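Only one protein chain is missing; all other protein chains are in place.
Our next item is chain A:
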Amino acid sequence: MTSRQLSKFAARAGFWLLVALIVVIAVFPFYYAIKTSFTPSSDLFRVELWPTRATLANYVQIFSQRSFLQAIFNSVLVATSVVFIALLLGITASYALGRVRFRGRTSVLLIILGVSMFPQVAVLSGLFEVIRALNLYNNPGGLILSYTIFTLPFTVWVLTTFMRQLPLELEEAAIMDGATPWVTITKVFLPLMWPAMATTGLLAFIAAWNEFLFALTFTLTDSQRTVPVAIALLSGGSAYELPWAPIMAASVVVTVPLVVLVIIFQRRIVSGLTAGAVKG
């Protein structure tokens, strides 16, 4: 083996070693969470990479709690409502901001971007007052409202950028065919904006699904809580025991829908959907 081949081999080996290292660092916490979820509570603090006595007891335990099932239902309700409302408002707003020429369009866009810069804690007390005034305290409606407020700027920005990329002649062709703006949006733009909608919708869903601070602040009773809060408030046999194993089992359960959603929609997130619209 010449020295040139040797150095080439070393470079390749180094590269793959680095890849392996990055993968381990990224994946290990998740692996350990899954592993812990199958470990009986008594074995929790024995350091091992593979559960020697795997059990489903933790899963049985969390699913036997009514409040946890209720929390999952609440999370699904809140997250899907947020996605639906954010996309509906986002699409219509992006049409106005991306396609209609009006005075102050840039300022509106900048304000929208500015709003999304505020940290959640900064608006927490103000938002709390708003939600109480609207009589939405301890109600999924309050969470839907507050999550939508935080998701919408991002949704509008992404969809506006995407809307601007759609050829102007496409809209004009629709106008010549007698389409109203609403028909143009729903029949012409919407089918072309699937990739952007899948991306933003998915991110909105993840944000709403995982949100903790608002969910903790704006709900009071077990029946109104969402999953992240419910997991955090899982209690063990006594005040001195933190039930790690059931917490990990619950975390795995609520992560699975997200993974499934990403896998379903990743095929939608493909470019080239507008291919064939313009040019030869």
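Going forward, a contact is a pair of C-beta atoms (placed from the backbone, for glycine too) under 8 Å apart; a residue touches a chain by one contact, two chains touch by 3 or more; residues count from 1.
In this text, contacts and distances are computed from a predicted model.
A single chain of the complex does not appear, and UniProt lists its protein name as "Sn-glycerol-3-phosphate ABC transporter ATP-binding protein UgpC", one of "Cytochrome c oxidase subunit 2", "Sn-glycerol-3-phosphate ABC transporter ATP-binding protein UgpC", "Glutamyl-tRNA(Gln) amidotransferase subunit A" or "Choline dehydrogenase". Residue A:A179 is the one among A:V76, A:A179, A:L213 or A:L261 that touches the chain missing from this view. Counting over the whole complex, chain A has residues 167, 169-170, 172-179, 183, 187-188, 191-192, 273-280 touching the chain that is not drawn.
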